[in-house]
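Dropping the structure in here first, questions after.
Left out: one protein chain. Kept in place: all the others.
Going by the order they are written in, the chains are A, B and C; count residues from 1 in each one.
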């Protein structure tokens, strides 16, 4: 596992790196602020359903998806907000979906757990643990059979790695050398269950060898390290060399779902991880490397917060679906 | 992989080894002759259904199950005849089941693919590929929770190792240190499909590391080597040290099911494997080591063949179930 | 008598049976991790304190294994109570339930039994299509399973205890909105799921429905949440002079046809209300059975009010539209009176 940014940079490279990191930071800040806003709105009681947030895991979504093309694909989980924003699903349409409005990315039919927009390659999220993984295999197969060089990034959790669907998907992607990048966001818990209680091995990525596939463990809260690993795996996939497992060690800054105080987690562990907040890591690097000043960052943050306010406005002003709309879209026509 | 019997034996040991090998040979000969008889009866058209035979794989069943106690368990597959005979299911009741008679081990309700007899620890076979593996986990859990030192031997095929059920079962057995010995009979084909086409790695047992479990590859046609591996894994399981994967490299001497000429198999490969017939390997060793004379072996074989003829008689003379018997046993009472 | 919610009643049933019989144990995801949820709906919360983590076994997220392990343990001397967090996930273990649990006894010629329980929360609760289904009818169609669906605390305890002692695989469907963990349904009606539960032990036999409300004009058969919706509708209708008899079958397999037949002899009109989607829902079976055995008692067509044949939509306005409401039931009843 790489624990620090080992790159030595030329000036031009450094400008590029600065621009990239700033953009990644902005995205991560968007993810965080979006979810904080959602959380607040939930507490207010204006949103139906439940929430599964990925606060603390922003570097995973952003680092992995930063260099994807619109034509590339992403499959997600019950915790899809970050993935979807990073893949380019419109903020307005996501917010509207949370408000169950007809302008939502799923027209109010999907809800939080099925967020997505296939027009930007975000397969509507599948909330069955590991259920999206075999689907990602099919998307990869499709990319390959249609002779594109598109790739699929397939997110799953540490808990999901004990599902049969994980195994079948891994094996198939490996034997067919599909352009799939499997990304395990190992936040150490599946709901309330610590990974140690349900898995005998240290790293999920070590399961890659069971499929004859490369696996890599990466510090998942450092967006640049994540992005480097992504670059390698995506390049491999695009070249037709097959899938990779990337395991990102990370941590939820929030409950598993609404109303979860995480009483099952060790408080020391929590503290250690909270100190490794991906936004802080990136912010510190930006300031240290003088990629931007504190004021410039504040500008960025303000801009993002305004976008979120606008999205809330948009969502609130959007029409509810009509009850009878429920009868539409059972079949495609 | 051990390729020869490396034991150096004292006289007493040698007598014991002789007795064991002779008994194992007798069992293997029983399995082979039973299936040959069944095959013949099928061609005659007197038996309903289909058959999945394990000719050529006798050393796996016999070597693995030779030292099990009656109270130990075994789970099987769509190809259960050898496993069941070796676990001690009565020959008569198995033959009667093949004839769909009411005296069959499943009263004519199960048929070839569900052969078993729980009174001797042979869980009625499950014909869903890998479907018996999670069940074996439950049996192991039961052995452990009831504070017995019983173990479960769980057979599955190379093809089965790509099922989700395989993965979930392995992981659970590993984390709970269950007394399960997972036995992969790798005969290189799942139906018509060569393992190389559907799996990127050389040995299925190498998947053990994905579960933090030991794995071992053994020459599956040498009943003594199989038995040694069994002894190690069973001892481990009995002591509460957890599961093992044993992969036995072996080969079908028959089609996947009835009417299969195996046109999908390489003829050179077939020849090589036919030369490694487990019965021939054992017979040769018996004669070389002077464990018995050719005449003595013939006596054994004759005895076995007579038992099979008797079983056929028994089955033929047994009554058919009544049609309305079909309505019984839907629920246990 | 103690007042308790359905979640508490289920927990009590498990506790009593685990005390009574050491073969009984629980397994499932997050069922009692210290500091955790006690299962998705708190039913198993705290049980590990008394019984330890071996008998309250937290599993990996492995539904095939959970069901398969239950089958294997049940066949060899244990009595597992397994659960899924949302009934929807039963699809992930469908093979183990339909092919192994349900068939082992039969395939073995009766030499094996599979005394296991599988608990599954059902019902639409604005969580979208994959956390909302009512799956009863997928399982009533599997020979070899028994299917129960308690709608009150009293029934929950009595039926679950019977299920645990049954020698066969029993699937228990529990309704998320009836657990009563949040207690907000407590005052709504006399049949509130927070109900009286006797101190002394009792078991409720399978196959015995109950009349929740007597009436003379229409018989409504409904289960789980729909019992409450039907009761609500009955109250509305009463004011309009329509007298509704509400039957809660409590168990779907076996099913108390006698009770329904004797009711329609009186009312001559039958409506079935279910939250499961309509096409091939369990209501279809009840309607078909009555169309075969009770046709001559009927003065009007048999009406089913069920969730429309769509996946469950997220937006409450749509969800409320597709799942039967008291208003929809009442409206159907009015029509039925005119038929």
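Just so it is clear, a contact is a pair of C-beta atoms (placed from the backbone, for glycine too) under 8 Å apart; a residue touches a chain by one contact, two chains touch by 3 or more.
The shown structure was predicted, so the numbers you read here are calculated from the model rather than taken from an experiment.
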{"item": "Chain not shown, its touching partners among those shown", "value": "A, B, C"}
{"item": "Per the touch definition above, residue among C:102, C:230, C:264 or C:317 touching the missing chain", "value": "C:102"}
{"item": "Selected from B:56, B:121, B:159 or B:220 as touching the chain missing from the view", "value": "B:159"}
{"item": "Residue of A:29, A:73 or A:291 touching the missing chain in the full complex", "value": "A:73"}
{"item": "Interface with the undisplayed chain - residues on chain A", "value": "73, 75, 104-110, 114, 116-119, 123-124, 126, 128, 131, 133-143, 145-146, 164-165, 168-169, 171-172, 175, 328-333"}
{"item": "Chain not shown, touching residues in chain C", "value": "88-89, 91-92, 94-95, 98-99, 102-103, 106-107, 128-130, 137-138, 140-141, 143-144, 253, 276-277, 279-285, 287-293, 295-296, 298, 300-304, 309-311, 313"}
{"item": "Contact set of chain B toward the excluded chain (per top definition)", "value": "48-50, 97, 100-101, 106, 108-114, 126-130, 159-160, 162-165, 190-194, 197-199, 260, 262-265, 320-327, 330"}
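Methods note: only the chains that are shown with their structure count from here on.
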{"item": "Separation of mean Cα positions, chain C and chain A [Å, integer]", "value": "37"}
{"item": "Where chain C touches two or more other chains, by residue", "value": "59-60, 62-64"}
{"item": "Touching two or more other chains - residue numbers and ranges from chain B", "value": "164-165, 168, 171, 175"}
